[in-house]
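One protein chain omitted, others in place.
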Amino acid sequence: MSEYLSVLIFIFAGIGIVLLTFWLSYLIRPSHPYPEKDINYECAELPIGTSWIRFNNHFYIFALIFVIFDVEAVFLFPWAVAFGQLGLYALVEVVVFILILFFGLFYAWKKGVLKWV
Amino acid sequence: MLEIVIASSIKVIIVVIAVLTGCAYATYMERKLVAHFQHRIGPLYAGPYGLLQPMADAVKLIFKEDIVPDKVERYTYALAPVISFIPAMLIFAVIPFGKDTSVFGYGIKMVLSDLNIAVLFIFAITSLGIYGIILGGWSSGSKYSLMGGLRSSAQMISYEVSYGLSIIGVILIANTLSLRELVNQQASDSIWFFSHWYVWRQPLGFLLYLTCAIAETNRAPFDLPEAESELVGGYHTEYSSMRFSMFFIGEYANMLAVSAVGATLFFGGWQGPFVNTIPLLGIVWFVLKVFLFMFFYIWLRATFPRFRYDQLMNFGWKILLPLALFNTMLTSLLVALKVI
Partner (left out) sequence: MNLDAVIFIISAIVAVLGASMMIFQRNPVMAVLSFMVSLLAQAVLYIQLDALFLGAVLIIVYAGAVLVLFLFVIMLLNLRTTKELGPSSSLMRHLGKYFLSFLLIMEFVFIIKSSFFKGASLVGVMNMKPEGFGTVTSVATLLFTKYLYPFELTSILILVAIVGAVVMARKDKNIDRPTENKLGKN
């Protein structure tokens, strides 16, 4: 368990560095805000409309497919670790598993979902 | 218990300082190398050969005014740089950087925490790295930031699965998730010290890892999120001062991290000639290997133009992912038949 403890310490050290540098910079940096400076950048013009524009829903579809394949990758990790003990039978099982998913990928591909517009 | 806490605190401080220095000098290395690739000289005036340039940059960034635009979402805007910085650092917690030694009778493990699920840990931390970018882009209240953040996150998720699958080949051969164990398995006493490196048994896996790692760290030629010509600065357009430098350090720490993981998984980590006689040589070999990876990164940046976005997505889903699945099946078949 002590190994995980040092990971925790590392996280706290990281947070500590961030706080320290932010505090240091807060002490010494200048601050002269004025309204024109605090406008969002848009080629030195006044921003037109809202910045939270509607975007292509393709991003969502890709995120969905990513979740699916991420789950698959997670299943493969324990298989790879125990492969030496499990042997050829596990190989057949996983090949079936991968082939089914390959079919899914191929299906999405043929239906044109993976095509970026 | 207190002894363990103190010992690991000291190790944490050393590793953090080493990584931060590494990041600083990675920027120097990049500027100098790219300059020479282009027949320029690069940083020259700060110190001999411009060696103090990273320090000058750091001081400059600390003194800069912190401009927070009016339209940002305050909390997420403040959190995003921190979230992108800490996961990048955290990967170094599990990387073994030398052979275990003993100083004044204390046995010292040359790894911060020897997790037996280290590879899964790396995969998990890498998957958290996306948050800084997506939140930074969304909360800035700028169209450039939003588009940059979206592109970047979609790119990262597209290459993350292949990134994970490219490692599986090595695990299939090694049957362990502990990086320490992986490094030990690549040891070789003969004169051909590199003969047991996994890169020879996993050439396709290594190429996949290299490609996905470059895409995961948003580096050229996959640096679309920061495509200056169309998106200004991408997701960190509206960030300045220390907040910007957190993103910046995070990016370089990420580069160093994937280089270190690549060196550990495929090039034997700290293994090299004469390590058994002089244990401290392990650190030198390790740093050298990481340096070679970084050189390759910078070389790519100076050589290749940027991908177009649809090419990038097609490449990730239609070429890399099927190849990674194919590599997994091929490796498992070869391992089962005891060929490799």
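To keep things simple, chains are lettered A and B as they appear, and every chain counts its residues starting from 1.
Going forward, contacts are C-beta pairs under 8 Å (C-beta built on N, C-alpha and C of every residue); 3 or more make two chains touch, one makes a residue touch a chain.
Here the structure is a predicted model, which means the values were calculated and not measured.
Visitor: Touched by the hidden chain, which of the shown chains?
Guide: Hidden chain contacts in the full assembly come out as A, B.
Visitor: Sort through B:15, B:157 or B:336 and give me the one touching the missing partner chain.
Guide: B:157
Visitor: Looking at B:58, B:79 or B:204, which makes contact with the chain not pictured?
Guide: Considering the complete complex, B:79 is the one touching the chain left out.
Visitor: Tell me which residue among B:16, B:91 or B:120 touches the hidden chain in the full complex.
Guide: In the full complex, the listed residue that touches the missing chain is B:120.
Visitor: In the full complex, which residues of chain A touch the absent chain?
Guide: Residues in contact with the chain left out: 1, 4-5, 8, 52, 54-55, 57-61, 63-68, 70-72, 74-75, 77-79, 81-82, 85-86, 89-90, 93, 96-97, 100-101, 103-105, 107-108, 111-113.
Visitor: So which bits of chain B touch the chain we can't see?
Guide: Chain B touches the missing chain through residues 1, 5, 73, 75-76, 79, 116-117, 120-121, 123-124, 127-128, 130-131, 134-135, 138-139, 150, 153, 157, 160, 177.
Heads up, the rule we're going with is that only the chains that are shown with their structure count from here on.
Visitor: Within the complex, which stretch of chain A touches chain B?
Guide: Going by the criterion above, the answer is residues 2-7, 9-11, 13-15, 17-18, 21-22, 24-26, 28-33, 35, 37-42, 47, 51-53, 55, 59, 62-63, 65-66, 69-70, 72-73, 76-77, 80-84, 87-88, 91, 94-95, 98, 101-102, 105, 109, 114-117.
Visitor: Hey, which residues of chain B end up touching chain A in the complex?
Guide: Chain B residues touching chain A: 4-5, 8-9, 11-13, 15-16, 20, 61-71, 82, 85-86, 89-90, 93-94, 112-115, 119-121, 123, 127, 138, 140-147, 150, 153-154, 157-158, 160-161, 164-165, 168, 171-172, 175-177, 232, 237-238, 241-242, 245-246, 309-310, 313-314, 317-318, 321-322, 325, 328-329, 332-333, 335-336.
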